[in-house]
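Sharing a structure below in structure tokens format, with a few things to ask.
A single protein chain has been removed from this complex, and every other one stays in its place.
Chains: A and B, in written order; residue numbering restarts at 1 for each.
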Amino acid sequence: MRNVAPLTLTPPWRAIGNIVLFVASLSIVVPLLLVVATSLKPPIEIHGGLPWPQSPTGGNYVEVFDKIPLGLYFWNSAATTALRVGGQLVIALLAAYAFARFEFRGRDVLFALTLGAMMLPHSLTFLPTYLMISWLGWFDSWWGLIVPNLAAPVGVFLLRQHMLAFPRDLLDSAAIDGAGPWRALWLVILPNIQPAMAAIAILLFIDCWNEYFWPLVITESEHAMTVQIGIRRFLDAERGDDLGALMAGVVLVSLPAMAVFLWFQRRILETFVSAGLKG
Amino acid sequence: MSASIALPAAATLARPRARRRAGNLLPWLLLSPLLLLLAAFTYWPLLHTIYLSVVDVRLFQPDRFVGLDNFTGLFRSPSFAAASWNTVIYIALSLPLKVLLPIPIAVFVWCAGARMASLHRSILFVPTLLSFVVVSIVWIWMLNPVMGMVQSGLRPLGLQMPALLSDAATAIHAIIGISAWKVIGFNALLYLAGLASIPRELIESMRLDGASDWRITRSLLLPLLSPTIYFVAITSVLFTVQQVFTPINIMTGGGPSNATTNLFYLAYEMAFESFNIGFASATALLLFVGLGALAALKAWLLGRRVHYA
Partner (left out) sequence: MTVTPITTLGRRAALGASLSTLALPALAQSRTEISFWHYQTANTQALREVLAGFHEAHPEVRVTDVPKDVGTIATEVQAAALARRPPDVGQMLARLTVGLVRNAGAVPLDSGEDRGAFLNNVLPRFREVGIVDGRPFAVPHSFGTPLLYWNKAIFAAAGLDPERAPANWDEVVAMGVQIRERTGRFALFISQGGRDVSQQQMMVNAGATMLSPDLTRATFATPGAIAAMQLWQDMAVTHRIHSTLSEREQNTLWLGGQIGMFVGSVASFQGFLRDTAGRFEFGVAHYPLWKDLPRRVPNSGSALMVFSQNAPRRAAAFKLLAYLMRPEVTSRWSWTSGYLPLAPNPLADASLREYLEREPRWRIPVAQMADTVITARWPGNRVVEIQIVLENMVQALMQGTGPASTLVPRAEAEVTRIIAESR
């Protein structure tokens, strides 16, 4: 991004712009601050007057682990997300390489089918997938959460874009050195595509961590439920005096994605720009 | 392996855009996991849904072909009419919020000073990081008319907020608003990425010509953003109905009185609450056809107005 604004707006628009942005930011920030504030309130203050706690306490953060097996849910989410995203990256990398670096019969059709899969809404596929997973005995298990989603067409698409834009001389020199396509992938492409992989990994991570519909369908016991299902069940069980703990749970469930974002902030936005979403 | 070394080197020199000719199996090997997964978990279920919509699945007995009975039974169900109508409303009202509203936001951020722009970009991305579960819980609590945060703010002023989520007239709008709240920031960032590539010189020369802000926007920014707008519009049409599943499930369960259900939610309910597999599959299929038609229509309408740089 440039250091100076590319376009300076004339006065009425500038003021309007500032107001619009201010309102938009407020509408996002205020509810979230209220959530954090409530999570720090002791039980007496929960339904009391002021939005912020008079005597803040971390008690809710401890209590939420007593009310629901949040640790177990975190473990399920962390493990299934790590395995799933890892699998998605490997599979997408291999597929993107195949699409980008080779010519073979049917390549374009298969790529179109891959993109088509990205556009297919869940509604069409969830029921037979559920029946299939049940039949395989993977209902209510990590497998059921991981395997159906291992194909990540968006990852294939983005990685292929990056590979197509790869500087040719690097690859050609590898070829001249006698490296076959497989080794070219490992030695040349992989080291250089890491920023894009990292960005895609983050997006896939957020997608997986925040997923609700599929875990709702496929899990039924605590041993497989993810944090999103867990916190939703807490909402149902909550009786009004647990609001502080509920808000603490909400904060905890959101922390991983926030942390990951803060760490890799620039990278995500860069990848979007360079992947050429201009079309 | 040795034979293939000489060939690529020669090919590179001869044709700058040469790719490796694969008479071998390698690309297929590389693609096989993806293709297997897509076949098993995307395309086979697609076909299976079509099959399930025309049969009656019975326990301990083979499936029985029933033709269009599932569809006609579905049409007679009162929930279907409500769900269909609501689907149209969800899409129609979400589009301006999700496609158009982020445009001025993106432009304003783009024109803000560097530090402010960076701050705004981060804030705008936050709702994307939060899960829809979290967003639904937060807004349930915000909008509760007795004990919620908004009401706590209004009570000292002597006002009473309406029960937005329990009133059939307003519930769907509340959910549309909440889902827009979650998505607007992300779409604005997409537009921002599109704006980032516009060369300053172009703008400066237009300024020198005396162009007003509006003129610049209309003749320069919008056309250059049009591919992104197109993309956002198509994906909004296809995915809005699916995105609102979580708020519906958590906040209203499709009610009150079918006010917030839609065809995707109905398919889920038919499958996992009523356990009517035939109806669920028929609903899913109809939704797919409807969305496909809508997306194609939109693509055709907008496609003619997209400029590719």
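Definition applied: a residue touches a chain if its C-beta (ideal position, glycine included) is under 8 Å from a C-beta of that chain, and two chains touch if they have at least 3 such contacts.
Since this is a predicted model, take the numbers as computed values, not measurements.
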Across the complex, visible chains touched by the hidden chain are A, B
Of B:A92, B:V146, B:L159 or B:L297, the residue touching the omitted chain is B:V146
Those residues of chain B that touch the unshown chain are 57-60, 73, 76-79, 144-147, 163, 165-168, 252, 255-259, 269, 272-276
Where does chain A touch the missing chain, residue by residue? 47, 131, 134-135, 137, 139, 220-221, 235-241
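In this text, only the chains that are shown with their structure count from here on.
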Chain A and chain B, separation of their C-alpha mean positions in angstrom: 15
Flag every residue of chain A that touches chain B in the complex, lowest number first. 1-10, 13-14, 17-18, 20-21, 24-25, 27-29, 31-32, 34-35, 47, 49, 51, 91-92, 94-95, 97-99, 101-104, 107, 110, 113-114, 117, 119-132, 147-151, 153, 156, 168, 172, 175-176, 178, 180-182, 206, 209-213, 216-217, 228, 231-232, 235, 240, 243, 246-247, 250, 253-254, 257-258, 261, 265, 269, 272-273, 277-279
In the complex formed with chain A, which residues of chain B make contact? 1, 4-5, 8-9, 12, 16, 19-22, 26-28, 30-31, 33-35, 37-38, 40-46, 48-49, 52, 104-105, 107-114, 116-118, 120-134, 137-142, 147, 149, 152, 181, 184-185, 189-190, 193-194, 196-198, 200, 203, 212-213, 216, 224, 227-228, 230-231, 238-239, 241-242, 245-246, 249-250, 263-264, 267-268, 271-272, 277, 280-281, 283-285, 287-288, 291, 306, 308-309
